[in-house]
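The excerpt is restricted to a subset of chains, each kept in its original location.
Chain IDs A and B follow the sequence of writing; residue 1 opens each chain.
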Amino acid sequence: MASKYMQIAKEVIKMFGTKGQFGYAAGARNVRAVHAEEGNLRVEFEVEKDQTNQFETLHGGCTAALIDCFTTGALLLTKEARPGVSVDLHITYLTAANIGETLVLNSTVIKQGRSLGFTKAELYRKRDNAMIATGVHTKAFPK
Amino acid sequence: MASKYMQIAKEVIKMFGTKGQFGYAAGARNVRAVHAEEGNLRVEFEVEKDQTNQFETLHGGCTAALIDCFTTGALLLTKEARPGVSVDLHITYLTAANIGETLVLNSTVIKQGRSLGFTKAELYRKRDNAMIATGVHTKAFPK
């Protein structure tokens, strides 16, 4: 039996992976949840051609888009369960990821306040844990 | 007669808008260059459905992806003309943009050094100049 949080995670992935939205283009359609608990969501995916740049490595903009999506997903795995609106997104790029590689994206809520939510994410290669990128994403919850 | 920089700008847009790459999905296929000079590139586009989130406003990840692409474009409008690899990307989100609105993305090289390139971008609504987002993007030029 899937846990309550794993069930929410699957709905979140379905929502972000809806055809016609940008999450779909960024690859949310192809991720699978591998871990879900309160304020934490871990997904895996294989890098596909249409997620890459002219060097055929994962596009930095795609990295940013996936971190934007799934840190929001982690916020939906809290009691408040609010997606919020983005205030700032900061991505640090450590190494390139090639087509076909399996990556893990681990997103965590650092703090969920009344008006602001603070999250972070790590994107790493599954076979050797090499860090691809890290991100922090701060969101506001307007009244 | 289009200027030398405008000609490069059009090639850059064609390259990023190539079908099958992530720039295409992010919307690089639909932008038009409106200004190009050394180290500066300004493009315009209308927000389309597949660039949006579940609220039908421009997805923060799409904003990040476009700023990643076109600040790189501005680096290609310099003497060195190197795209580099991303070191960090920071986006600040100020207000939402709706489907159909015309946005202007103005990308500028702040400094182009031997090993690092520094860029910034402003994304604003054309009709009233309301700022949608700002970004800074730092890239490295490995030996």
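Criterion: a contact is a pair of C-beta atoms (placed from the backbone, for glycine too) under 8 Å apart; a residue touches a chain by one contact, two chains touch by 3 or more.
Bear in mind that the values here come from a model prediction, so they are computed numbers and not experimental data.
Here 2 copies of the chain are placed, and the complete complex recorded in this file has 4 of them.
FYI, only the chains that are shown with their structure count from here on.
Touching chain A in their complex are the following residues of chain B: 15, 18, 20-26, 49-54, 59-62, 64-69, 85-93, 96.
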